[in-house]
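The complex is shown incomplete by one protein chain, all other protein chains being positioned as in the whole.
Letters A, B and C mark the chains in the order given here, with residues in each chain numbered from 1 onward.
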Amino acid sequence: MDKPTLVLGVIGADVHAVGNRILDYAFSQAGFRVINIGVLACQEEFIDAAIETNAQAILVSSLYGHGEIDCRGLRQKCQESGIGSILLYVGGNLVIGKQDFQPVSDRFKAMGFDRVYPPGTMPEQPIADLRADLGL
Amino acid sequence: MDKPTLVLGVIGADVHAVGNRILDYAFSQAGFRVINIGVLACQEEFIDAAIETNAQAILVSSLYGHGEIDCRGLRQKCQESGIGSILLYVGGNLVIGKQDFQPVSDRFKAMGFDRVYPPGTMPEQPIADLRADLGL
Amino acid sequence: MELRNRKLDAEDFWQERKEVLTQWASGAEVDFDEAVVYQKSLPKHKIFAEKLKLGKEQGLTFAQPRAGVALVSEHIELLRYLQDEGGADFLPTTIDSYTRQNRYAEAQNGIGESRTMGRSMLNGFPAVNHGVKACRQIVESVQLPVQVRHGTPDARLLAEIALAGGFTDFEGGGISYNIPYAKEVPLETTIRYWQYVDRLVGLYAERGVVINREPFGPLTGTLVPPCISHAVAVIEALLAVEQGVTSLTLGYGQCGNLLQDAAAVHTLTQLAEEYLAKLGYGPVMLTTVFHQWMGGFPQDEAKAYGVIAWGAATAALAKANKVIVKTPHEALGIPTKEANAAGIRATKQLLNMLKDQRLPRTQELQAEEDIILAETRAILDKVLELGEGDVALGAVRGFQAGIIDVPFAPSRFNAGKILPARDHSGAVRMLDFGNLPFNNEIRDFHRAAIAERGKAESRDPSFQMVIDDIYAIGKGMLVGRPR
Partner (left out) sequence: MELRNRKLDAEDFWQERKEVLTQWASGAEVDFDEAVVYQKSLPKHKIFAEKLKLGKEQGLTFAQPRAGVALVSEHIELLRYLQDEGGADFLPTTIDSYTRQNRYAEAQNGIGESRTMGRSMLNGFPAVNHGVKACRQIVESVQLPVQVRHGTPDARLLAEIALAGGFTDFEGGGISYNIPYAKEVPLETTIRYWQYVDRLVGLYAERGVVINREPFGPLTGTLVPPCISHAVAVIEALLAVEQGVTSLTLGYGQCGNLLQDAAAVHTLTQLAEEYLAKLGYGPVMLTTVFHQWMGGFPQDEAKAYGVIAWGAATAALAKANKVIVKTPHEALGIPTKEANAAGIRATKQLLNMLKDQRLPRTQELQAEEDIILAETRAILDKVLELGEGDVALGAVRGFQAGIIDVPFAPSRFNAGKILPARDHSGAVRMLDFGNLPFNNEIRDFHRAAIAERGKAESRDPSFQMVIDDIYAIGKGMLVGRPR
């Protein structure tokens, strides 16, 4: 069986590269094919990469606080591009300031994300989740 | 005119001696006659010293947290001993734990103290107050 | 009977013990043989001396909070919280001030009031009133070694109950729990009381139960020069070992200048070993405990964290075996369990980050060590001379003569003549030597250090400088500069 494929990137005008580098390494080690589009990635780049590589999931990072603005409409664009049901995960420091995580998670779920991760998530968690969601 | 006299001491099973030493020095420098009965002083010692020296004020310190228990009834004892209207000041870390000061102050005023001082009071404040209260 | 540093006579001890155990009802619960069995049943990870030894071998600095409330279940909840949420390495049981003065009736009253008011009306845990079983309940409810911390001039009954209760470490000493904690109790009396406590620990040791003993290093916590607290620590070590104590943690309270503090930690066990050997005692297990700044704290919690962290950093760099942790509530009142745990976590962050870093040995550090060594030896040698070779007698006569003198102590058996003040870099020096038996070299060193500061501040050294230093850390500085 082919390795399951995921697209990884940091959205918007965000340049935080360290977590991205670690997620790349950890998901690769865990047996996934990682298409890493890196930092400063716009929604279109995520979608194009997913279509090109026939990916099963898109993992969006946002650290710098503009996550809410940057992520809006991503699910719609996926639908318009014909990959409407692709798994969408998002994590990092999604909003500005120290906020309760539950409402933040709810807001991002309402935007169409399947899973939303709080600051400081270690790779083990999303790796296990992705395996579960893909039925591996 | 004679120097105004005050009795200074630390009440109860309390041994905190540093603030007492500084208050002694500061009030003496400010022109008061200071009768310092030191730490581990019981209510009777305060009253006896005040009567003996014909003092105008009693300054009670309580640092260690048992102030509420230790200070109860002091005003009554003063009244019983015939110095019912002597000025009673109290200061230090009067209660156990970090508490709002206003209710603490109210409780001690209700016990009959004329002035109640929060933790970290510098000597300048009570010196000015005592001068005012004694009409100096 | 005149005081001597000599192992208490067995007959006398057991006689005295009967009387001690009747001081409060709970004394009846104590059964030495049964207590030895109980102590032996404790797992290794709950035994202070065992964990200290392990840490010493591995070069670790352990963190321990202070904590105690009036009621048993609340106290257990508190300790568990400090263990689980604070990440403490050792746990305390801090005793309330009535118990410390043997006022058990008032303590009982405080227990009652606490039940009524729904909050602790005592500033610690009244272990004597609660008794042996309650102590064991505590020990059994947590996973770490627990120590009794107090300030009790006459702690004989407290020790009986605490050790039978499964505590494996007991703080205090005949000097360190008198001079800063009492006003009218003669030193002879408390040294004699503590011979009892140490002898009790010795009896446990003879039965194979090692209880660690910890003289209270910081004394009044306020600008105590290292040589003073070191002299007291060494004397109490000598007194304890004579009674059969085999494991000792010697303490020192942070002064704030990194070099002086590191030098103090380094020289503490060195001096104890030196005098133990000199007086013919065999080797015992010695460790050090560093107390984060024990004087007035800043009220602002952020600033308090700064002070706490500096204490932690110094402990780690000086490689103390244990550090006693302050809390962000220090200036205001007994901390909530949350504030207490926060103090531990801030401390442990530093301990972990600095675990493998050490302060390089330098001339400056050596110089600080040398001066502490010279000063402490001067005091101790004079004490032994006054005591005609007997350190118990020497201690009493030494305090009488002001040969040892603790600044700001409430006791009238303390001369109270020396005046400490910081030098320009914040090290605690002496402005007035009182009767300390220092030679001219040492005196000149202190005078020069304080003169340098006076010059920098354009003022003559005086009591005002001392006052400024007392307030300084609370006001966000180390050296109390002119206002």
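The rule we apply is simple: contacts are C-beta pairs under 8 Å (C-beta built on N, C-alpha and C of every residue); 3 or more make two chains touch, one makes a residue touch a chain.
All values derive from a computational prediction rather than experimental measurement.
*Asks:* For the chain that's been dropped from view, list the shown partners it touches.
*Replies:* Within the full complex, the chain left out of view touches A, C.
*Asks:* Which residue among C:Lys133, C:Arg345, C:Arg377 or C:Arg447 touches the omitted chain?
*Replies:* Selected residue, touching the omitted chain: C:Arg345.
*Asks:* Identify the residue among C:Asp96, C:Asp154 or C:Glu301 that touches the chain left out of the display.
*Replies:* C:Glu301
*Asks:* Which candidate, C:Val428, C:Ala449 or C:Leu478, sits in contact with the chain we can't see?
*Replies:* Residue touching the absent chain, from the options given: C:Leu478.
*Asks:* From the listed residues C:Phe167, C:Tyr204, C:Trp310 or C:Phe445, report the one that touches the chain absent from this view.
*Replies:* C:Trp310
*Asks:* For a quick check of understanding: of C:Ala10, C:Met353 or C:Ala448, which residue touches the chain that isn't displayed?
*Replies:* C:Met353
*Asks:* Spell out, residue by residue, where the missing chain touches chain A.
*Replies:* Looking at chain A, the ones touching the missing chain are residues 12-15, 17-18, 21-22, 25, 38-40, 64-66, 68-69, 93, 95-99, 119-120, 122.
*Asks:* Could you please point out the chain C residues that touch the chain left off the display?
*Replies:* 256-259, 298, 300-303, 305-310, 312-313, 317, 341-350, 352-358, 360-365, 424-426, 473, 476-479
Operating definition for what follows: only the chains that are shown with their structure count from here on.
*Asks:* Hey, how would you classify the chain contact layout here, line, ring, star, complete or other?
*Replies:* Its topology fits none of the listed shapes; call it other.
*Asks:* Between chain A and chain B, tell me the centre distance in angstrom, where each centre is the average of that chain's C-alpha atoms.
*Replies:* That gives a centre separation of 65 Å.
*Asks:* Compute the distance, rounded to whole Å, between the mean C-alpha positions of chain B and chain C.
*Replies:* Once rounded, the distance between the two centres reads 30 Å.
*Asks:* Where in chain C do residues touch two or more other chains at once?
*Replies:* none
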